[in-house]
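Below: the structure, in structure tokens.
Certain chains of the assembly are absent from this excerpt, and the rest are unmoved.
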Amino acid sequence: RPEPAAHAGRVLAKPPVRKLARDLGVDLGSVVPTGPGEIVTREDVLEFASRAEGRSLATY
Amino acid sequence: MADTNGTEFDIVVLGGGSGGYATALRAAQLGLSVALIESGKVGGTCLHNGCIPTKALLHAAEVADTAREGAQFGVHTQLNGIDMAGVNAYKEGVISRLYKGLQGLVKSRKVTLIEGHGRLVAQDTIEVDGQQVKGKNIVLATGSYARSLPGLEIGGRVVTSDQALHLDYVPKSVVVLGGGVIGVEFASVWKSFGADVTVVEGLPHLVPAEDEALSKALERAFRKRGIAFSVGDRFAGVTQDDNGVHVTLESGKSFDAELLLVAVGRGPRTADLGYEQQGITLDRGFVIVDEKLHTGVGNIYAAGDIVPGLQLAHRGFAQGIFVAEQIAGLNPAPIVESGIPRVTYCEPEVASVGVTEAKAKELYGADSVETLEYNLGGNGKSQILATTGFVKLVRQKDGPVVGVHMIGSRVGELIGEGQLIVNWEAYPEDVAALVHAHPTQNEALGEAHLALAGKPLHAHN
């Protein structure tokens, strides 16, 4: 399965997606990219954020 | 006045300037009931005594310069003089159209506008002319006033921007005390209108908050325009008589002029409004708030110039929107102060967003910062406009662009693009991949990013 792109140096994401990730507290490097050329898409970030939220709720 | 006895609003906003009316408009949009208390005119400083009237003067100044310099473009133009009554009528016309529009907005969004002077008398209550206006939340947005220096009294030939905006003549000569945004803007206007202008700044540079490269370039440009200035020498005193003012600096240097404009910054309008009595923390008059603009007291928030930081209208808008959304439970992302664009509308214009080179080195370490200057000499449209200047980029090495700094005629409009780049954490490569329209000035931003990405097109390696 695809790996998070973090180790590849710069994580590829369109700039607004970069900002969205920051606003949602998502570390882009931990997101598995599904876009063309290993680019992290908006959907990837949103999906990651919703999973992260689910996890943190579950630990309460 | 609207009769509000017995009503409790979701939000009561004190002050109808940029910060206050933005809060009110956004809150109303989100379905909250809002009272907006204003003792003067909705729109506040920015619309009536700040941004808008100064930019109207600056445009009239541009018109005058254009007519003065038409020959270099082959156009026989002539400047016969400045009709200050006409300039003021134009300026008032712009204000009144925008004011009408704003009043219409406030009304159509069903904001309850309460006219009068308000004071905070309880954590949930503002008193206006004896009437108690209660809110589940209170937003303080009482704005700012033109400050002076200890012992420097405003009056007669010693004026602030408030009086300067209503002059019905062009002074023959002016000393401008303060080389910040407001000071250099007035200096620019008056020079274009034909006055002899001297700017006096105590710090080592004009526009001292900007990246030093911009300050130096503005100084060069002012020198070329014949705007005199003195930096790094503090104001000592002024005397005035029927003939004019006599200004002395600490070094003993002195200047005579018809007028002294005091433009040494703006102080928060927070005295005698009951803020401290309710437990709100003030620091040199500014309201201290947390990241969410909450004062730490009850449900009281603050927005605009009374909050320490950049005193800009659009920061007020942003904070107002933020507070409204925060109260409505939308959990908005906090505003990053350095991401707010800054424009100084003198000629040439100065514009920036993000951090300066010096600040970046402080944040990331001197070895982790890379900068690039792209000269407008290589930019076709700037050549056509006969302007000089440059774009300076600051990036984190192998990281995003963290600062965009520009100087040149009309570059203020390029900051829209600059702010997306900085706030969206774009890499030079992201911008370099997009070809800019030829021949525009924004192409200079494109070229600068191409160069920073290691692939300059119209620039030497």
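Things worth noting here:
Order of writing sets the labels: A and B. Residues in every chain begin at 1.
Heads up, the rule we're going with is that contacts are C-beta pairs under 8 Å (C-beta built on N, C-alpha and C of every residue); 3 or more make two chains touch, one makes a residue touch a chain.
This one's a predicted model, so the numbers in the text were calculated from it and none came from an experiment.
Across the entire structure, the chain copy numbers work out to A x1, B x2.
FYI, only the chains that are shown with their structure count from here on.
One finds 36 Å separating the Cα centroids of subunit A and subunit B. The part of subunit A that touches subunit B in the complex is made up of residues 9-10, 14-16, 18-19, 22-23.
Note for the complex: subunit B touches subunit A at residues 333, 398, 400, 420-421, 423-427, 430.
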